[in-house]
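Only one protein chain is missing from this complex, and each of the others stays in its spot.
Letters are used for the chains, namely A and B, taken in the order the chains are written, and counting of residues starts over at 1 for each.
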Amino acid sequence: MLLALSSPMLSHYLLTGAVLFVLGLVGFISRRNMIQMFLCTEMMFQGVVVTLVAFSAFHGNVTGQTFVIFVLTIAAAEAALALGLVVLLFRHRRTLDASAWSALNG
Amino acid sequence: MPTIADKLAGLWPEIVMLLGAVACLAAGLSASARTRRLTPWIAGGTMALAWIFALWTGIDADHPLGLGGVVTYVKCLVLVLGLVLLLVCAGVPEGLKQTAAAEGARFDPGLSVRGEFYFFFLLSITGVMLTAGATDLVWLFLALELTSLPTYVMIAMTRDRTVAHESAVKYFFLGALSAAMFLYGFALIYGATGFTEFGPIRDAVAVSSETGLSDPSPLMLMGIVLSVLGLCFKVAAVPMHVYTADVYQGAATPVTAFLAVVPKVAGFAALIMVLHLLGLDRLPEPVLYLLGAIGVLTMTVGNVLAFVQTNLKRVMAYSSVANSGYMMLGLMAGLGVPGNALGNGPAAVLFFLLAYGFGSIGAFAVIAALAAQRSPDGADHTDATGVADDLEYDDLAGLWWRSPVLGGVMLVSMLTLVGMPPLSGFMGKFFLIGGVLNAGFYGLVIVLVINSAISAGYYLRIAMLTFFGESSSAPAVILPEGRRGPRVVGAVIAGIAGLLIGGLPGNSVVRNAREAFEPVPAPASAEPETVQAAADESTASAPAVARSQAAGLADAVPTP
Partner (left out) sequence: MTPTLIPWIPALAAATIGLISLFRSEWNRFAGALCAGAIGLSFVLTLWLSSSVGSGVVESGFYDWISFGSGDNAFHAGFSWFIDPLTVVMLLVITGIGGLIAVYAHGYMKGDPGYWRFFAYVALFIFAMTTLVMADNLLLLFLGWEGVGLCSYLLIGYYYEKPKAVAAAKKAFIVNRVGDFGFLLGIFLCYQHYGTLQISTMLEGARETLAAVAHGHGAVTATDVWIPFLLMVGAFGKSAQLPLYMWLPDAMAGPTPVSALVHAATMVTAGVYLIARCLPLFELSPYALPTVATVGAVTALFAATIALVSNDLKGVFAYSTVSQLGYMFLGVGCLSTDGAVFHLVTHAFFKALLFLTAGSVMHALAGQLNIQTMGGLRHKMPVTCWLMFAGCLALAGVPLTAGFFSKDLILGDALAYAVDHGSVLFFALTFLGVVTAFLTAFYTFRLWFTVFMGEEKFEMGDEHHAADDHAGDHADEADAAHDDHAHDAPHEMPWSMNGPLVVLAAGALLAGLVLHFTGGIEHAVQHSTAAVFVDAAHSQHAGDPAGDHGGEHHAYFLGVDAHVFMQVLSSILAVAGVVLAAFVFWMKREIADKAAARFDKLIRFARHEYCINEICDAAVVLPLRRLGALFYAVDRLIINSVMDLMGGLPRWLGMGVRPAQNGRIQSYGLTMVLGVALLAVLVLVATGG
């Protein structure tokens, strides 16, 4: 057990990635603050990033790491967009509660 | 290996689009009002030019999956639909209060959204073209994001109502969730094979010698499953369909038309590519189960939800969901017998996209050209004077008698969506059902037909109202010339296209869709890899032939 922990293997990294991803998922569903929700999606992306890097190391090529760079870029773009939208909404209702925005339904 | 220069040479249409997009941005911010008014023309010209380039660059014979024809077909398809959409969307930024403020006495570039709108419009369409042309998972991911990100902004900025912001936020958050989903899938595919390029991935997937079907490792399978589920968001399929009606209703109607068509094309192009990593002709059973379940659930949920709506945009939104369900079944059907359009499921999907696209654009364009007068209720459904562009069934009552053009387009759109022969929607469903039958999924065909019958319930209700309806309240009026822009023209073109591509040159469009899947004759200097791929092709088609013969459809065609 200790040995296993002292020399982390592929599965450990993958598990870390998956846990990050699922935490993000759970957070997205349970949080109501829009900024927190957005950060949760970021966390899901980071879970994927960890997975990609782990695979990259496992396969011994850098394709996965290249992928990571692009994922981070997209994440940054999404962050800008998300904050813009959140600010726009906040100006209307003075609240960050996502459940305040359910006029459209059915 | 193709060099960077080779890759770029195949991307001329996209390069043209990007340049045009930048030109739109610049023109929209110009100090001269005349130049600003030119922006939509630049956008249209760009797309037309890109179309020419797409035809001129031709089919990529070296496509790693042998889908060079599909790439060109999708590019042309999205550009044609994009041109009609531009007619519907032109005038949207111009009609905003913000634009009026920005272009008042002194032009304020900080407030103007005109350039941005057309910029994002072109970028999103470029995203679809890149999606179709992707040969690498990284590229595919970036292209899909390029398709989606501009649409979030387009929704938020094109309507002077808070519902638009709500709709943008829902679309964005759920879109990010789904993007994470298919990104995780891509990561697993990379993990399972060690590649992100399509060609090597496909070569790495084992083919079972016993059944002739792909036999992916569990990791690969999970990667494909997650990718497919994530992509379901783009095409609005169950379980990722939940956002559809809310987002479509909240967005300005012309933008809704855009949302109903463009991401869907991107989604199906991406699905075809991802599934062809396993081989569309040799999908393993679990994937078939997945696609079948998604298809059945999607069409059923879409249709039953559309059935209980009263708001036209919500009806059309769920109709869009249901149509994705039909097309999902097409993806399962395999490529059929070479040379025969009847039996090639994915080719039917490509044609169906066109038929569905024109039908939907027609309907949305008609809705966009109308407005209803209501009492201002303060609930944000109307503007300050009580004018609502969110129409209910009753608002259409007797539309034909007030405007034969709009009423006629609405009628044609509904009939083509319901699949009335000889309209294009009929041809689409005909080929789709032919493909699914050919593959032997009789149960799914029955579900599809029942669902078509349910859909007739609401499509024909709209068609009937257009002619015979009597409205209790004041019916919708046609927007004045200045406020509706060229929407009526767009509606008419969509209507005529929906009317004709099924009947007149419909065969040639179908043939194009079918030929898109046929291997391009490899150039003389074919490298060993290509030969290997071609060999795979031939082994892959064997079970398909066997399957189609088992289905007995071939026997239905009499032999002299």
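Throughout what follows, a residue touches a chain if its C-beta (ideal position, glycine included) is under 8 Å from a C-beta of that chain, and two chains touch if they have at least 3 such contacts.
This structure is a prediction, so every number in the text was calculated from the model and none was measured.
Participant: In the full complex, which of A:Met37, A:Val50, A:Val71 or A:Val86 touches the chain missing from this view?
Facilitator: The single option touching the absent chain is A:Met37.
Participant: In the full complex, which of B:Phe121, B:Phe173 or B:Phe517 touches the chain missing from this view?
Facilitator: Spelled out, the listed residue whose C-beta touches the missing chain is B:Phe173.
Participant: Which residue from B:Ala27, B:Val92, B:Val113 or B:Ala245 sits in contact with the chain not drawn here?
Facilitator: B:Ala245
Participant: Out of B:Phe307, B:Tyr393 or B:Phe467, which is the one that touches the chain we can't see?
Facilitator: In the complete complex, the chain left out is touched by residue B:Phe307.
Participant: One chain isn't shown here. Among B:Leu79, B:Val92, B:Leu122 or B:Met181, which residue touches it?
Facilitator: Of the candidates B:Leu79, B:Val92, B:Leu122 or B:Met181, B:Met181 is in touch with the missing chain.
Participant: Could you please point out the chain A residues that touch the chain left off the display?
Facilitator: Within chain A, the residues that touch the unshown chain are 25, 28-32, 37, 98-99, 101-106.
Participant: For chain B, which residues lie in contact with the unshown chain of the complex?
Facilitator: That gives, for chain B, the contact residues 169-170, 173-174, 177-178, 181, 218, 221-222, 225-226, 229, 233, 238-240, 242-243, 245-246, 285-287, 289-290, 293-294, 300-301, 303-308, 339-342, 404, 454, 457, 504-505, 507-508, 511, 554, 557-560.
Assume only the chains that are shown with their structure count from here on.
Participant: Using mean CA coordinates as chain centres, what's the gap between chain A and chain B in Å?
Facilitator: Each chain reduced to its C-alpha mean, chain A and chain B end up 27 Å apart.
Participant: What residues of chain A sit close enough to touch chain B in their complex?
Facilitator: 14, 17, 21, 24-25, 28, 34, 37-38, 41, 44-45, 47-48, 51-52, 54-55, 58-59, 61, 63-64, 66-67, 70-71, 74, 77-78, 81-82, 85-86, 88-89, 92, 98, 101-106
Participant: Provide the residue numbers of chain B that touch chain A in the complex, in ascending order.
Facilitator: The contact residues of chain B facing chain A are 137-138, 141-142, 145, 149, 152-153, 156, 162-163, 165-170, 172-173, 176-177, 179-180, 183-184, 186-188, 190-191, 194-196, 245-247, 249-250, 309, 314, 379-380.
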